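A single protein chain has been removed from this complex, and every other one stays in its place.
Chain naming follows the written order as A and B, and within any one chain the residues start at number 1.
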Amino acid sequence: MNKLVKFAFFLLILLSAVFIGLVVLNIENIAVLSPEGMIGQKQSNLLVLSIYLMLIIVIPVFILAWFVVWKYEVSKKHTDYDPEWNHSTIAEIIWWGVPCIIVIILGVMTWKGSHALDPFKPIVSDTKPLRIQVVALQWKWLFIYPEQNIATVNFIQFPEKTPIAFEITSDAPMNSFWIPDLGGQIYAMSGMKSQLHLIADGIGSYRGLSANISGDGFSGMTFVAQSSSLEDFEEWVASAQNSPDPLNFQSYRELAKPSSYNVPAIYQLGEEGLFDWIVMKYVMPMPAHKEKGMNHVFPTY
Amino acid sequence: MFFQHIKVRLAAIEYSDIFGRLTLEAFKHDAIEASVGISIIFGSIILVAVLTYYKLWTWLWTEWLTSVDHKKIGVMYLVVTVLMLFKGVVDALMMRAQQVLSVGDSFGYLTSSHYQQLFTAHGTTMIFFVAMGAVAALMNIIVPLQIGARDVAFPFLNNLSFWLFAVGASLLMVSLMIGEFSGAGWVGYPPLSGLEYNPGVGIDYWIWSLQISGIGSLLTGINFLVTIFKMRCPGMTLMKMPLFVWSVFNSVILIVFAFPILTATLAMLSLDRLLGMHFFTSDFGGSAMMYVNLIWAWGHPEVYILILPAFGVFSEVVATFSEKRLFGYVSMVWALISITILSFLVWLHHFFTMGAGPNVNTFFGFMTMIIAVPTGVKVFNWLFTMYKGKVHLTNPILWFLGFVFIFTIGGMTGVLMGVAPVDFQVHGSLFLIAHFHSMVVGGVLFGLIAGYVYWFPKIFGFKLNEKLGEYAWFCWMFGFLLTALPLYALGLMGATRRMDHYEASTGWAPLFVVAAIGAIIIFCGIGFQVLQLLVSFKERNKNRDLTGDPWNGRTLEWTTSSPPPVYNFAFIPEVKDRDAFWDQKQTGIPLHGEYKEIHMPKNTPLGFYIGVLSFTFSFGLIWYMMWLAAISFVGIVVCILLRLFDQHTDFYISAAEVKKIEEQTLKNKRFV
Partner (left out) sequence: MKQQFPDTHHDVSSTTIFGFWVYLMTDAVMFATFFATYVVLQGGTFGGPGIRDIVHLPFVLTETLLLLASSFTCGIAMLGVPKRETTKVIFWFFVTFVLGLIFLGMEFFEFNRLTADGHNWQTSAFLSAYFTLIGTHGLHIVAGLFFLPFFLAQLWRCGFSAAILRRLTCFRIYWQFIYLIWIFTFTIVYLIGVK
């Protein structure tokens, strides 16, 4: 067999081993495989189990590929060359049947997992969930805490081991709200309210981002998701409630103007129902508001 | 009044009567864009100069541009494809470089706007003008030969399809120089692609580039569906067709059912943008989600349109180079058919994260996993073809083996993402990018390159240099893995796609460096392929294929000379079994009677003219030069009428001439 092919084969094995080795050694740094929250953990378990199941097919394929090349390469002696042999019922049954069985198993896992991990499904817990409303803007994330009467940009803090109930919308193109360390994402769409339920198992600082292109400043749409102790959280809320900046219709209008790589900011929530108004203005023509310029829907950038 | 209303919409945006919204601003670009534009112009000038110096214009016009010969049309597709491959790879290299440099305080060398145009253009170019172009090329050249036909069912439409394809590519290239291209991704989701967020010309260039070439693809689909159905030679029942023809057959069925969805969807988006409609706007009742559903209802079948012919190539290549019948022919055919049907039932897996709910997600996830079963069946059948065969490790087989590794990994990650809750954590990330590149590079591209190498002697009359082909394969194989493996990891680390900057604290930079090195190695692979072409051309006399059958082939295309005569077959073959030529070799080549005159279609410039008018029509609509669009439209209608009422669209090759051509090549054929 040709030298290049032999070399390529060994290189392939080496590359695969190095890759798998590096992943395993660095698994702590791989958010999806080492998440910090229950939802992410369940998703990660599903991922790993699915891969193992599929390896049942994939590994024999690789071995077979190597074997037929090694044994039947034209320079080798051929005692069993059989140019007309082209059918085997047993073989067909096996390679139609076994993958079907694995797919059915994966299907059941998907059914169960999709229901258990439905983003709209609240997390069952003794602790009362924290409500955070999320608005994707160009090009930053606005967070409204309706029960605490505060709002933040590009930063959220929440207590550990507490379910967080996110309601998500957009006043910008389609975005995707994602905190990989805690769990999967969901789209943020104007005129609609998506939901996501996450929980952090411990204390830490996690990276959040948008996973759907929304224009020039898209890459700057990262935010910090801070999980802290309950006391620290309550302290933070208290100081936020004393923030000098109010978030009302006027300051919202300013905020909604395009800007990117925004530094985190904290507001007092000056307008109850701001989130619902942001959702509804895309659905129905909204009555003219007292503030100037808020009765027309097309943003005037 | 009704027509006043149309004017009202357009009047909302500033535009002049003659130049529309085209101003000098459109010609201003940053240094990088400008240099690309200048090199395109430069290259064109050199091309024009060469053609003029060697007095090749007439030859080019009569032999190629107006040709209705499927073989020549296929070669023209190949030329455009290769040019667009360069563009697409350069786009990729620029993106890799940006992602290496744009960390922390540095924002790289590209603006966000430019970066967005790059990834949009990269995806659009690769899918529509490289992959579709290469599929069209192979389909055109090989299918009529493999079914024992003299041409396709509608040769004029075939020529027209090519020109529409070329016009689509031209619009994309022109956007580099005049105006800008879209930055909304290759599928262009609204509201980002709507008027509110992107009022400029970029999205419109993208829309018309796809719309025009999409019509070309649709015509090709109709053409080949009819050709395969109606023009097989006597004795070739459907179950005796070569697998490549079966795969193309399924692919064109997909085209015929999927592309009209794209046509309608792009039309609605352009109505939103041109006439202020509200199909996909955020407000006034529009639904961006509807667009997402429609575009993927087309988009998923589209990727199967690309992969099925690649599978077909592998079926041919593996059987020929194992000197053995393809294993499980019937099973393979049913696998193709099930993939074709299933491909219409999986589209939602592109947006599990849009919130359809667990039941809907599960259905589509399950369908996605099922489609992996027939695909896996095909891989097993190929490997069992090699089992107990005599396996020649030729270039095409190397590409096949590379495919087995890369495509299987990609397929595995695809099924993984079919588990919807898992997809929530990897959707829109670099993991997704690595997955689909494994499929399109490891699957589509490797398959089409294998086909290119395998059929090159048939098309051009001489073999390609084997050694350089091996080096090219090696670079592609390991370059790709070096690019893709880091991207799989990065996706799992939470890196999103389409990202032009990231924080240093992520620690991702070294992985992007490895990916960039991989991309450079791929570029070297392409360099080897270019070198291979040049060297092979120089040494063509040493490597001439004089027999028409350089690989001891099994199917009918190898019974013709290399390249085949314009009429393909002096006598339409009669077929008794699968692997018709192989069968003839065992049982004896049938004898033929007297040569007869052959009826051939005439060349025509109308396809070219309609193409040019489609370009000016699109350009007019993009830049609001309504007079230009109107005149172009009228021109197209006139061309159609001219074609309809042309009574002299064909001619005869006399029996004497056929005899002369055949006797020249006959003495070279090995088996006579």
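Assume a residue touches a chain if its C-beta (ideal position, glycine included) is under 8 Å from a C-beta of that chain, and two chains touch if they have at least 3 such contacts.
From a predicted model like this one, the values you see are computed outputs, not experimental measurements.
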| item | value |
| --- | --- |
| Chain not shown: contacting residue from B:I40, B:M177, B:M277 or B:I520 | B:M277 |
| Contact with the hidden chain (one of B:G74, B:G286 or B:G328) | B:G286 |
| Residue of B:L294, B:M386 or B:I653 touching the missing chain in the full complex | B:L294 |
| Subunit A residues that touch the omitted chain in the full complex | 283-285 |
| Touching residues on subunit B - with respect to the absent chain | 1-2, 5, 9, 149-151, 153-154, 218, 221-223, 225-226, 229-231, 233-234, 256-261, 263-265, 267-268, 271-272, 275-279, 281, 283-287, 290, 294, 572, 596, 598-599, 601, 637, 641, 644-645, 647, 650 |
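FYI, only the chains that are shown with their structure count from here on.
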| item | value |
| --- | --- |
| Footprint of subunit B on subunit A - complex, ascending | 1-2, 4-5, 8, 11-12, 15, 19, 22-23, 29-33, 40, 42-44, 46-47, 50-51, 54-55, 57-58, 61-62, 64-65, 68-69, 72-74, 78, 80-88, 91-92, 95-96, 99-100, 103, 106-107, 109-111, 113-120, 173-174, 176, 178, 180-181, 183-187, 189-191, 194, 207, 209-220, 222, 281-283, 297-299 |
| Subunit A partner contacts - residues on subunit B that touch it in the complex | 112-113, 116, 183-185, 189-192, 196-197, 282-283, 288-289, 322-329, 331, 351, 353-355, 357-359, 361-362, 365-366, 369-370, 372-373, 376-377, 379-380, 383-393, 398, 401, 404-405, 408-409, 412, 415-416, 418-429, 431, 470-471, 474, 477-478, 481-482, 485, 489, 491-494, 496-503, 506-507 |
